[in-house]
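Shown here: the complex without one of its protein chains, the others still in place.
Chain nomenclature is as follows: A, B and C, assigned in order of appearance, with residue numbering initiated at 1 for each chain independently.
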Amino acid sequence: MIKKELLIFELFIIKRTDLFREAPSGSRRIIQIPKFKPQANLNVSKKQEITIRLAGYSQDGIQSMGSLLAKLAGRSGYRVMTYMTIPATVAGGNSIYQLRIGNRSILTPGDEADVLVALYQDSLEAHISLLKAGGVLLCDSKHCQPEGKVPDGTHVYALPITDLLESALGGHAMKGKNMFLLGMLSRLLGLDDAKVEDLALERFRKKDESVIQNVRTALMAGLEYEWSGRRPDIHLDEAKHSCEAVTMDGNSAVAYGLISAGVRYGASYPITPATSIMEVLIEELPKYNGVFLQTEDELAAAAAAIGMSYGGNLAVTSTSGPGMSLKMECLGWATMAEMPLIVVDVQRGGPSTGIPTQVEQSDLLQSVYGSHGDAPRVVLAARDVEECFSICKDAAAIAKQYSTPVVILSDQGLSTRIEAFDKPDWNTCIVEPKLDQEARPADFVPYPADALTHHAPPGCRIESGRYPVMTGLEHDTTSGPNPGPANHMTMTAKRRKKFQMLEEATPMPEMLGDDQGDLLLISWGSSFGATREAVMRMEAEGRKASHMHLRTLYPLKREIRNVLERFKRVYTVELNDAGIYGAGQLATLIRSVTGCDRVRSIAKTDGQTFKVREILKAVANA
Amino acid sequence: MIKKELLIFELFIIKRTDLFREAPSGSRRIIQIPKFKPQANLNVSKKQEITIRLAGYSQDGIQSMGSLLAKLAGRSGYRVMTYMTIPATVAGGNSIYQLRIGNRSILTPGDEADVLVALYQDSLEAHISLLKAGGVLLCDSKHCQPEGKVPDGTHVYALPITDLLESALGGHAMKGKNMFLLGMLSRLLGLDDAKVEDLALERFRKKDESVIQNVRTALMAGLEYEWSGRRPDIHLDEAKHSCEAVTMDGNSAVAYGLISAGVRYGASYPITPATSIMEVLIEELPKYNGVFLQTEDELAAAAAAIGMSYGGNLAVTSTSGPGMSLKMECLGWATMAEMPLIVVDVQRGGPSTGIPTQVEQSDLLQSVYGSHGDAPRVVLAARDVEECFSICKDAAAIAKQYSTPVVILSDQGLSTRIEAFDKPDWNTCIVEPKLDQEARPADFVPYPADALTHHAPPGCRIESGRYPVMTGLEHDTTSGPNPGPANHMTMTAKRRKKFQMLEEATPMPEMLGDDQGDLLLISWGSSFGATREAVMRMEAEGRKASHMHLRTLYPLKREIRNVLERFKRVYTVELNDAGIYGAGQLATLIRSVTGCDRVRSIAKTDGQTFKVREILKAVANA
Amino acid sequence: MSEILSIEPEIQLPEKITKKLLAAKQPTWCPGCGDHSILAAYFKLLEKLQLPREKIVTLSGIGCSSRFPYFVNTHGVHFLHGRILPFATGLSLSRPDLHLFVFSGDGDCFSIGGNHLDHTARKNPNMTYLIMDNTVYGMTKKQTSPTSPKGFVSKTDPLGSIDEPINPMKRLISTGATFVARTSSTNIAHVMQMLERAQAHKGFSVIECLSECTQFNKGSFEGLNPRKGGEYRIIEEKRFDGTPEDENRHDVTDEVAAYRLADEPWPGRFGVFIQKDRPTRSEASAGISERVRSRNPGKTDRDFLVEAFESFA
Partner (left out) sequence: MSEILSIEPEIQLPEKITKKLLAAKQPTWCPGCGDHSILAAYFKLLEKLQLPREKIVTLSGIGCSSRFPYFVNTHGVHFLHGRILPFATGLSLSRPDLHLFVFSGDGDCFSIGGNHLDHTARKNPNMTYLIMDNTVYGMTKKQTSPTSPKGFVSKTDPLGSIDEPINPMKRLISTGATFVARTSSTNIAHVMQMLERAQAHKGFSVIECLSECTQFNKGSFEGLNPRKGGEYRIIEEKRFDGTPEDENRHDVTDEVAAYRLADEPWPGRFGVFIQKDRPTRSEASAGISERVRSRNPGKTDRDFLVEAFESFA
């Protein structure tokens, strides 16, 4: 498939000497120019998908433009996935935004771009290598000298973006480039003019009239830009999805996922890249009569969330790596007292403060083993933005059914990534929270040795008159502290057994491809997309490979061993260090559970999500 | 061996009807009675070892007496190992103390007792099952009614201990029973009268003269107790070790081990059962011009210790499970900044607050994996009290050579256990601390990519004028923050490589028995003794079994795989939960490193150290 | 009993709360430990208040003092060392219908848990917090606590403690807590009185209660025992009656005056140092919910969620 696309591009390759001639000279009020009908005078194939990379400085509004374009794509019935970098300092710096838009499902934001939009010479030079051969470079001729910097075959369009805007808006038009580009790209992609206008106006709704006027002017200038020669050939094929999609980032998906799962309470402490989960919940929960607390630190956040859960309202605490480390003692208490709880960890580059604005999947083993003592807890991971939403319901159900803390792992990549996906089915996805205040009969036992624990939150009368005291001490079935040898064995077994039940209830993980063969790639969390795409690519090229994706990391389904045994080569694909034993964190876990020694890892720690080609290359070299 | 011993006992079994006649009637001032020469009128075999269990209430001074007897044994050239329980509440309760004394090396405090000393009926009933068949029961006839409660064949001596003491000391002699018993047992065991007197007087040196007089009187009453019939047959064979032994508990051994390793600084927060390490260091370090801080919590303790290490003085922070959980963030910083540090974790029953006064080996996986991100650190475990001392030197050497945090795992069992062992060789075991204040040449690089890091602590001039900033952010070789993809890969590899070097430098673990066969038992930490004894017992009985003991838990030597492969059955022996996968924490680690799937666990969580027979039974049933 | 009487009443009368009903396990504290008296005062308080029993929650951190909930037959929590305040805050804000009584020791509160004091006070959640201050670590057997007087000989200060102790009243007043009082377990009636006022107070009410550790700190509070020549000085509060005597009485809304009282040398005074009015965090949160919901009359949870998704469409 890929190859075919490359061929299509090659048809349009122009000679190096033809470059740069497409920039219009001079400038004028473009706003009056009659609408240009792109479909009319073009004889180009429509693309199934297009990847666009925007590169500039953070003050150019690259990110807001990118997110608007993504939303536009979603509204237009396309699928979309984005990728962005956050500058490490508050004060700004280089900023990029990449979008992959298509009419079939999109698994990654794309290894390489079909279109590179570069606003400055340094953006151009830094990103040109990510442009596909024969791709389109759009750059601001005021700041960019593409000559000698782009490979042969690139379609270069050096446009006087700054100048055009200055003439359209008057004066030094620092802002507005993003709207100009939004309009231009929207038209080129074949998206609907009205929709893009609506979208921009919605976004700036609350601004002054003068700002809105400028937005509209810049947008129009982009939309109605008159191409003097051949225009860039990046028209999308017809959309195939319903326009009932939402276009959402991973952190918002978690926040709304929690709300739809019935979570109304929680507590967190700000930390990149998890903060916006708490920000959304602080803003939203009052509507649902809920409360979300900003606490003084992560220990307090975990303690407060456990207090809320103890009160009978399943609660959440969200954080990233350093905060996870601080929550380990509280999480151990929740395991011991068997308290339902949801913990969201948006993983970032580690260890320690690490690289707060980059992605990594390196908190898995801590999530599983991070507290002292035998303190098991459930660990799930979301594979994409849509699953950031849907996994919350499962997490909440498990937390309540098994009376256990459940960790949801997301990561920095997912947190800022935007994806379009269909709106959920409200009739099935909304869980109404219910506070249990029913009296407990006289034979109520807080910790039955042979049944799942279901707490009686305060407010419940206990007919026996013996009220339970929830504790981190080893306790017996009555909840009373009991350090006795037999009791500790019994209660350890009780806490273990529910994980056994859960393991049994966990379905076999999703597989793509044969369940035996030469090569099995295993992904978890956000390494799903690139792994799936890599396997699809191999398949398309006639190479045999299978893909297993693990969503429940702990307890890990031990029967996967049978599948593993049927493959000659087994690799986990994960964003962490394969360490001295050649096993990334998932591989470490799989080996310890299954004892399958052939599991190795395709692992890296460069702070970037996997590119499909990196996986292909690793597989080829292995 | 055991069987032979049992036979010897059987010779002396008396009939049930003969019981209780050995108690002298009436009471008098025993102090004047001429010395009884136990050797003279006895025709008994001398024992190679004897296990004595003392059971009473905590106010009876059982523990101080037990520790004096242990010290006496050490001073007399015997080996000794003790076991005690701490009542869970401060206000007292049942208290036991067990000693195993012998003239060859002692591996465990003994599964069963040759002698049970019971001061009360409930102590008698609770512990009689731990008396060997044909063993000796000494009890206080005032409080105990052994009739019908002891199995046939027991040699019962119901003595009017309370009455005797009252007549010797006058009035209600609540205190003194312990001294009386010390004297009596010392004589029966054949220990030196003068030594026991010295010892008691040393212990009470600082007390009032009247107290000392009472101690002496009670002790004499015990020493010179006149046996009316056959006296208990528990005379020890001649001592074989030098009398240059020390008799020390595990926590003191850690504290002095750290001092001898050159550690002069540290910080902790009190927590059972680790507190006495800090208490000893607070008392001792001023002599060495060092400082030990009691901090406000464990986070501060870890931070303060890291600050001390940063200053160029290797420092320690000691704690137990809950405190470990709180240190996870700081330990991650130490890994990232590559700061030498020693962390001592005296493990207790978990999870959460768990069972503070019982033993467990369940912090292993947290020690290895407990911090977020890829944050490896060295983990060592001490197998007995002597190793609590000697392991500190290794930990300090590794911490400094590899610039890394090193966790030393001990446990509640070791912390309170007393063992006699030879004094260390002062010429080799003392490390003089040296503060490095040498100027660094202009080409100094704080974090060389291809060499081990060696910090320039403050006070060192840096000739280049570029001073390093130690950080938890990902940094490059200059120590400057650097989130770049290539750099993060390089530095992760740098931090990984030193673990590879260390793994290579780690010798193959100690083995007892053949390096192939049917059964391999693998121990770590304090499960060493019972495992070794179990294997020796099996060998003695002609069953083939081997024993591997792991001292370096992380990085785990991967070559052990070759050994594992040569055994049909491989079990780790560990005090934690084998969990849903049948693998205790060490087994989990071994499987993940070696991929050897046959590793299973003999594991338990009853808060008690392993009994040899539990291991034998588990092996037989497996 | 006649057959008729043995029929279960249709409407359950509220259970009468008695000490007998409330007494759970026999306290495991040492004989003479001050904590026994505090438990007695708590029982008396609950007997007097007659709150619905199932709505009472007794909570604690870790320490001897924190064993408290085990001895009381209400819903209870024995949480982690130093972390009971944020736990209780979460509970209080999510369940404003409950009555929360939190107990902990001086180590639990001022050492490991110190930071949560300020941040709990800032939020002013509705709960009563009693600190059982024996100026020592009891549970771990005699280490120096933040309130141990200078020179205190303990296992961690064998030559006498050298760090400046925390002044609990100064510490608590500076948090901005809306109710701060001081009492001593030697005076059960006063403990009971302080507890009663604290419970009646809307918001975060803190009481420091001296409580002797007979095991590791015997005789530590003799200075306030009139029988031992000490003095138990009770704060006289302003009555605002215009009398000249009233001038010298303490105004519980005057933070600086309270700080001055706290600055008096040990044993200082007992009673209410601070009592002031401020909305609780539950009230504030409810206010926000009302504001938001009144802008959207009649909307259900589902409507809000669907609407939120629309904004992403």
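Keep this in mind: a residue touches a chain if its C-beta (ideal position, glycine included) is under 8 Å from a C-beta of that chain, and two chains touch if they have at least 3 such contacts.
Small disclaimer: the values here were computed from a predicted structure and weren't measured.
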item	value
Touch criterion as defined above, residue of B:471, B:500 or B:516 at the omitted chain	B:471
Which residue of C:59, C:121 or C:308 touches the chain not shown here	C:121
Listed residues B:57, B:204, B:227 or B:288, member touching the removed chain	B:288
Residue of C:28, C:134, C:154 or C:167 touching the missing chain in the full complex	C:167
Residue touching the undisplayed chain, where the options are A:192, A:297 or A:539	A:297
Where the unshown chain meets subunit A, residue by residue	89-91, 269-272, 275, 278-279, 282-283, 294, 296-298, 322, 352-353
Sites on subunit B contacted by the missing partner chain, in the whole complex	71, 74-75, 244-248, 252, 256, 259-260, 264-265, 267, 284, 286-291, 293, 295-297, 299-301, 303-308, 310-313, 315, 329-330, 333, 423-424, 426, 430, 432, 456-462, 465-473, 480-481
Residue ranges of subunit C at the interface with the undisplayed chain	110-115, 118-119, 121-124, 146, 159, 162-167, 170-171, 173-174, 176, 255-256, 259-260, 263, 278, 281, 284-285, 288, 291
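Note that in this section only the chains that are shown with their structure count from here on.
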item	value
Whole-Å gap separating subunit B and subunit C, where each centre is the average of the chain's CA atoms	40
Mean-CA-position distance for subunit B and subunit A (Å)	49
Shared interface positions of subunit A, touching two or more other chains	329, 333, 471-473, 481
Junction residues of subunit C - those touching two or more other chains	62, 78, 80
